[in-house]
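Structure, as structure tokens:
In this view, the complex is presented without one of its protein chains, the others remaining in place.
Take a look at chain A:
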Amino acid sequence: YSNFYRDLSNMLTDARDHDVIIQVGENQNRKELRAHSNILRARSEYFKIAFSDGWIIKKNDIIEFKKPNINPTVFEAILEYIYTGEFNLREKSVDYILQLIVACDELLLEELLDCAQDC
């Protein structure tokens, strides 16, 4: 499945058809990440509701979403997992992994949570 992983990974990093901008982090440690709403909806209950008619916020056809309480580097790993089903924890600090576990719990990403706890 190496192609599958690579192609989906590329979709997250290279594609120009993003329709979501997620502002992650607070103050200086802030980053705008781009993603696809359909993939987020399909892979996560949390985003499915956040992007549902009742709650969605759009500007110029782009969905805006803020997630101030999660570190951008942690959220990038989460996005990678959402897109590819995999993530890379090699050479990551314990603190990083703890942050990841907390974030997964909040976003109800149970599968990822199980993996991170095993590390």
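The working rule: a residue touches a chain if its C-beta (ideal position, glycine included) is under 8 Å from a C-beta of that chain, and two chains touch if they have at least 3 such contacts; residues count from 1.
Keep in mind that, in the parts below, contacts and distances are computed from a predicted model.
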### Query
Absent chain per UniProt: "Cullin CUL3", "Geranylgeranyl transferase type-2 subunit alpha", "Ras-related protein Rab-15" or "Casein kinase II subunit beta"?
"Cullin CUL3"
### Query
Looking at A:Thr13, A:Asn29 or A:Asn69, which makes contact with the chain not pictured?
A:Asn69
#### Entry: Residue of A:Arg6, A:Lys31 or A:Lys58 touching the missing chain in the full complex
A:Lys58
### Task
Touching the absent chain in the whole complex: find that residue among A:Asp7, A:Glu45 or A:Asp114.
A:Glu45
### Query
Considering the entire assembly, which residues of chain A contact the chain that has been omitted?
45-46, 49-50, 52, 54-59, 61, 65-67, 69, 105-106, 108
